[in-house]
Each structure stands twice: as C-alpha cells, then as structure tokens.
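All protein chains of the complex are present and in place, except for one that has been dropped.
The chains carry the letters A, B and C, assigned in the order they are written, with residues numbered from 1 in each.
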Amino acid sequence: MFVLRVNSMQDLKELSKKLLEQKQVSAILGYEHGRRGPRPVFVTEVADCERLVFDHRCVHNLAAYLSPRRTLVAQLGRLAVVVKACDARAVAGLIRESQLKREDVVLIGVRCGGVVRDPNGAEQLSADNVAPRCLECDKREPALADHLVGEPKPPPPGSASRDARLSEIEALSPGERLTLWTSLLSRCTRCHACRQVCPMCFCERCIADKTQPTWIETSPHARGNLAWHLTRALHLAGRCVNCGECERACPAHIPLGLLNRKVARVVAERYGYRVTDDPSTPTPIGAYRLDDEQEFIQ
Amino acid sequence: MNLYQPHLVRIEEMVDETLDTRTFKLSFEHAAVGEKFDFKAGQFGEYSVFGAGECTFCIASPPTRKGYIEASFKVVGKVTRAMRRLNVGDTMGFRGPYGNHFPLDQMRGKNLLFIAGGIGLAPVRCVIWNALDLRDQFQDVTIIYGARSVADLVYQRELEDWARRSDVRLYQCVDPGGETPDWKGAVCFVPSLVEKVAPSPHDAYAIVCGPPIMITFTLPLLEKLGFASDRVYTTLENRMKCGLGKCGRCNIGSVYVCKDGPVFTAAQLKTLPPEY
Amino acid sequence: MNTRRTLSTADLGALVGDLIAAGTTVVAPIRFVDQGRASIEYGPVQSPDEMDLDGPQPSRSLKEAVFPPTEVLFRWRQAKSAVEIEEVPVSFKETVVVGARPCDAAALEILDRVMGWDFRDELWFGRRQATTVLALACTRCDESCFCTAVGLSPASTRGADWFLTPVEGGFEVEVLTLKGQALLERHKARCPEAEGSTTKRVADLEQEVRAHLDVRPDRIRAWLETHFDDALWKRLALRCHGCGACAFVCPTCHCFDMVDEPDGIDGGARRRNWDTCQSALFTLHGSGYNPRKDQAARFRQRILHKFAIYPKRFGEVLCTGCGRCVRVCAAGMDLVAILAEIGRTAAERGGSA
Partner (left out) sequence: MSAPGADGTVSFEPRIIAFVCNWCTYTGADLAGTSRLPMAPNVRIIRLPCTGRIDTLFILKAFERGADGVIVSGCHPADCHYTSGNYHARRRFAIFRELMEFVGIDPRRVTFSWVSASEGGKWAEVVNGTTERVRQLGPFETYPGRVRSAGE
C-alpha cells in the first residue's frame, strides 16, 4: 500500500472514489453533512463520494464502528475509514487487542487541528468552542494511516484543558470529592451510551450486563452509578484514546472524560505510558515490570 | 399492593422430571387468595425467587384441580438457577394469571390432537388434564410427544398413566440416538411421528407446543393433513418482565405476547412478523 | 373547563414560593453549568429564583417526574423459608410542575393509555394524580422540533392543568382541568381574571416548526405496517450505536426492566428501571436466542412502536415531536429526516406498494 499525500478535501473524495473503483474496499466510512452538522456515513457508491466532508466539526470517532460487535457494519465488507489522530489511536487499540486485523481496514488519515465540542457547533474553531480534550492531544496527524489528506494544521486554539479542573477536584477533601461525584453521577440514568459509543468498549458481554452474579447493579441509583462509572474508567485504563465520545454521548451531561483523564494521568505518571496509534505496544494493564512502584502496599 | 407485587406461594412438592427440569407444586400462602384464584388452560404467570427476580412460565396444572398450581422449569438463567436451589417449604412469589387461553369451550365435543416436544409438554399437559378431567365433554384424545432422549421425557409417570388409559391414544418418540434398549416408542423426530400417525383433521383441534424447529416442521404437516390453520393452536414465548402489557419487550409487531397471547392459532402466526 | 387568568412574572415567583412553603414539591427547568457546558433540566427547585423558564427545552423529558428512572416496587424480608413483603405507598407527595413544555405535558396523557389499559399501573397514576402540570407555550424552537407533524403545536394544551402563554410582564393562564381549578382556588389572589382578550397564539413559531417536517402520520403508519423487511432499516441502522440515549431522553418511551436487588442475605427490593429496546439484551432469551437479532431490527422496533404499533393499539402516535432523540444522538441519527424520507416514499407509492 502506497502513501498518497494530497492536500485538499477534493482529494478525500477522489481518493475514496479510487478505493471504491479499484475495489480495494466495499465502503468508505466517513462524514457527511447532516441537518445538525456532520455525521457518520457509509458510502458504497462511487457517485456518493461527493457527500464526504471533513472539517473541525467531524467530532465522531468512527473507529467505534470497527468493533466486531457491529454486525451490520461487518456485513458491508472491507472498509476504508476516515480517521483523525485520536480515532487512529482507537484503531490501533482494536488491532492491539486482536479485535481487528490491520490489513482488514484502509485508514484515510486526516490532519486535524482540533474539533469543536458539538458537531452542531460553530463555523469557526475557537478557544471558546474547542473540545477540551483536543488541548490534551499533540498529534496533528495519525501515523497509522495508509493515506493522509488535508493541509497541515496548527495546534488547536485555547488553553482550557481539563487538567485545571482535575487539579481543582484533587484539592478538595475526600468528603467534598465524594459529594461532588455523587451529585454528578446522580444524573446518570444508565442508558450506557458512554459504553456503546466507546471504540474500546467491545466486550461481547459487558460486566455491567452480567447477572450471575450481578456485580454492578443496573439500577440508576447512587450505588449502581458509582460502581459502573468507576469500573468503566478502570477498564479503560491505558486504553482510553481520549476521543471524548463518552462525554459527548452522555444525555445527562456528566463530565465522564474527567475520570478517564485522571486514569490516563495516573498511567502516564506511574508507568510512563501514553496511548498512541502504534498497535505493537502492550497496554500497561496487560503488562508489568518487576520494579513497578509499590509505595502504597504495606 | 401494586400490580407488580406478587402473591406469596409455598413449594408443597417438587418432582424432578429430567436432569435439568423440575416441577414445583405451589399453594398460596394466604388461603383467601388461593380460594379466589382461578385461571384458564394456557395462561401464564410470573414466578419470583426473591433476590433473583421473576421468570415467566405457563401454569402447568389444569384449572380443574383447585388449591394449587404447578410450574415446570428448566435451569437456564439466573431465576431458574435460583429456583433450583429452593426446597419444599420455601416461599416464592407468583403473579397471574396473565394472557389468553386455549378455547376449550369451542373444542367441546370435538376430537383433540396434542403434539408436544420436550418441555413444551408443560402448557399442553395443562390442557390434556383439563380435557381428561372433563373426559365426557370431548371425543378422541390423541397425544403425540417426543423428546431428545428417553431421559428428556417429562411427566413420565403421567405418560405411563395416559398410555394405560383406553380413552387416550399416546404416541411417543425420541430423537435417533436418544433411545434406550428397552424403549418401546418410536425413534424419530416429532414431525415424522405426526406423519406416521397421520391424525384425522375431521372435527378436530390441534394443540402444538415445542421447540421452534419442531413447530416449523409440524405446522405445514398439519396443513397437509387437512387441519384448518385456525384450528391449530400453539403458544409463543418472548422475553417478558411485567406480563401486563407495559414493559414493552414481548411484542411481535403490534401483538403483545403477554396480552394477546401466549396462545395463538397457526393462522395468526402467519400474519406476524418473524420476531419470535 | 376553561378559565382565563393572568399571572405576572412576580406573582408566578410568589406562587412558587407559596407552594414550596406549603411543602409542595415544585419541579421546573433549572440551568446547570459544568465545564462550560450549560444544560437545562427539569428538577425540584428550592426557590423560585432557580427556575429558568426562558431557556431552551430541558435536555431530558418530564417523564421522570412521574416515572422515575428507578423505583422500588416492593421490598421483601426473608427469615429461613418465610418471606414477608413490604408494600410501597401508591399515593405520593403533591407536586407542581412549572414550565413544562407542551411536548412533555402531552406525553403524560399519551402514556396514560398504556399505563391504564386493562391493568392499571397504580404507581404511574398515583404520581399522575399528585402532579399538577403548568405547561408553558414555547417561544422558540430549533431544527429538531417537529411537534406539528404529530398533531401538537408550540401552544398545545394537551396534558396541561394550566397553560401559560408568555405575555408582556407575565403570563396568560388557561385553567384546563379540575386539578388546575383546585390549584387556582388556592392561589386565586395571584391570578386575576383576564380581561376579555384572547391570547395571541404563537402562530409564527408553529409555521416555523411545520417547515421542519410536514408528514401525515397515517401515511407513515400505513407504510410502516407494510414494510417490515424494507432495505431502509439496515441502511439507517448502520450508524446507530445501539445506546438508547434516544429512549432515555424521550418523553414517551416507557419500556422498563424489573430487577431484584438484595441488600443482604435476608432482604432486598424489587425495582423497576428504565430500559430501552435499542439494547441487544432487551429481548435476549435465557436460551441465548434473540428474536431481534441485529440493530436494524431494534431500530425498526423503536420506529414501529411509535408510529405504527401504538397508533394501532391506542389510537395515537407515541411521539410528541420534542426532537430530543435527534439532539442527543451521538451518531447523528435524525428522526426528522427519517420520517421525512418515509413520508416521501409513502406519498410516492401511495402508502402501500
């Protein structure tokens, strides 16, 4: 597979047409304009490639569709997928964890200078509307891609990353933190949108759905919600690609990304591990070192 | 007491039908509830094990026998596993009866054909005993029953009873490979046995219950034999929670299994989308 | 019953204050801000100042005021083989909802049908009875609103006990039900009779909403009833994540799960929790067999339930056009566009072919 370096959105369309025409793939998974901003689209006809777009409102992490539990998508056959750097990290995660073979997917990398919080957002990316997670991302283009399109992008505007909020929370007393999180999580109705949209939540049967025994109570009460969100964050330790989809999908507007961010920082500090789009590195939770810090163990 | 709250019932007896199938005989803890309780053959209930949840089964005993109900269950999931751990004297919950029933009034004076496979005999058994308890109201009673193996035949003592009766014709089969040396019945699948027995559709009603694959092959056979599809009855099961037409999960198109079913005619099945 | 009154903004605040002082729960739209992300939700207010009646539609529907996301159905205590059941009350504390959107108020009445057919859900009707709904005419909409396509409007009074229409300095009040009348009796002093005039309806807004989606629900139903196996379902469901956020924010989705939660070895509670037909587990049999095998089947169920099954069983569409499912969908599933497409196809093929 050769790397084609092209420089405009027209080239995204041309490349997609070529991939379809040459039968390298049977569908392109990219973005189209919807009534409320861009949204995912599966293009199977060459003519429909004209619908493909990419801009700073293409927030969605399309890697979620590559998980083996998406049976309808699997029926389409081999896909080419438009990926930002964060999305490529998810693709790498799927490959790393044997959910996907590298050769089964064509990655159309797009250069990305950050996206807005909500696809239905503003025409211009600004410090006010940029997704905070993009300020925590220093990859402007995915390395894993087969093709790369778009002009080189500057880093996203703004400086309001979530680390300030993390430090604020960390400065509270344990009691205050528990009150804060109990209150935030009380809005959860356990729709599990955070799980369903997550490209890394691909378990055949999630621990939250298991009933024999019921480890995580399914009721949206304080107990069930805390157990679920802590477990979700932990199960994504060293796996979360910081695409922010969980938080965006949450109909209760719970700042779920804070939990993931916290865990990512712990993993980075303790194990020097950052999630990248290199599928060959093992996840920190699946690996260990004999001399891992154990200051907390008596 | 709201409509989701069960009555308390006590396990009076239990019978192991097969290795994984057991029948409970249950009586209402509050005598007044038991006295008022009435149902029709084919209706179902929601049985609870407190701490595990609720499960939907037909009432396997006939309405002609008052003072108790029976439920036969196979260990499959969380609730049935919990049921398996209960003992005689333990308390369960019961809500019901729910759903429609077999139209025994219409069947009066007619020939009855029962076809069942495996634990599908449970709902059929309820109608069989109902009819046999009112034996003079019905003409011929023919029962065709099969299971995977001899060990999987449920209600064995009742099968022996029916075999001895002169007013019941009983044909039994087990799947090839499931027979024992002393097995006297046929060795074939239920539909093949139906074909061999070739029951007459004349003035007859058929009640068919069993695994989907058996139903799939038996219904066309009955049609070929001349049974009108509105005289062939079966029961459907879909996952249910409330049994009251509210929780929204048992519907097949616009038909709610918990309210419009569980008893359907073969004619009705033909009009349903394939979501059962 | 239709009594016209006026209510100044200050008097509405005072009325809410009175209600709270008298121990009545007042539920109203409240603004939350977290990490620069603002949202409006219905919730109990402690003071009239917390209400935000001018903001956009609350992001979750009003149904949770009557149908909580989780509720205890009963509790049990067990000692050896003996079980005792502790009932939960079916009468509830008086609640007044201030500023319900017309789409949310109407949903309550639509849901009365399924909650009351044959078996009467005392928990639902207990809360319904204890809840007085003061609905508020919409003064704004966004591209996802389509109430006019399902027989409602930004000024629809359905399901409301009082209907407030914003006017200069306050509201014009229509008292629509006996329950509304009872509330009026207690707070008459704050609501002087309206002088002669009739409310100017928000006709412009209605036109704007109509422009988003103009379909005939009967045609949609006819098409749905005859196109169970249409290729449309797979195509549309491709992008669906199967998360069910749409169902959880929907004012009319009412499916639920029932679970036992032991609180020790000797007791516990059976609860009912919101559930969604979008989850694969929803219809999964114990045997492992699932009659709705893929997301296409599950998505079809949602559309069919709303626009074909409920109309057939209960005579009305199970949708109030609030547009929340469109706004909340992370994958850009767009019910407005989907209904428009079905409407177009149905019109072209005359609803049957």
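Throughout what follows, contacts are C-beta pairs under 8 Å (C-beta built on N, C-alpha and C of every residue); 3 or more make two chains touch, one makes a residue touch a chain.
Just so we're clear, the structure is a prediction, and the values are computed from it rather than from any experiment.
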Among the chains present, which touch the one that was left out?
-> A, C
Check each of A:63, A:226 or A:249 against the chain that is not shown and name the one that touches it.
-> A:226
Absent-chain interface residues of chain A come out as 169-170, 172, 174-182, 185, 207, 215-216, 221-227, 230-231, 233-234, 237, 259, 262-263, 266-267, 270-271, 284-290, 292-294, 296-298
Just the residue numbers, please: which parts of chain C touch the chain that's not shown?
-> 77, 263-267
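In this section, only the chains that are shown with their structure count from here on.
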If you average the C-alpha positions per chain, which one ends up nearest the average over all of them?
-> C
Give, as an integer number of Å, the spacing between the C-alpha centres of chain C and chain A.
-> 31
What whole-number Å value describes the gap between the mean CA coordinates of chain B and chain C?
-> 39
Taking each chain's mean CA coordinate, chain A and chain B are separated, in whole Å, by 49
Numbers and ranges of chain C residues touching at least 2 other chains | 257, 259
Among all residues of chain B, those touching at least two other chains are 77
Where on chain C does chain B make contact in their complex?
-> 73-74, 76, 78, 81-83, 85, 87-88, 90, 114-115, 117-123, 228, 254-260, 262, 268, 270, 272, 275, 277, 282-287, 291-292, 297, 301, 304-305, 308-309, 312-313
Which residues of chain C touch chain A in the complex?
-> 32, 34-37, 39, 41, 59-60, 64, 69-70, 143-144, 234, 237-239, 241-245, 247-249, 257, 259, 261, 271, 273-274, 276, 279, 281, 294-296, 326-328, 330-332, 334, 336-337
Would you tell me which residues of chain B are touching chain A in their complex?
-> 77-78, 81
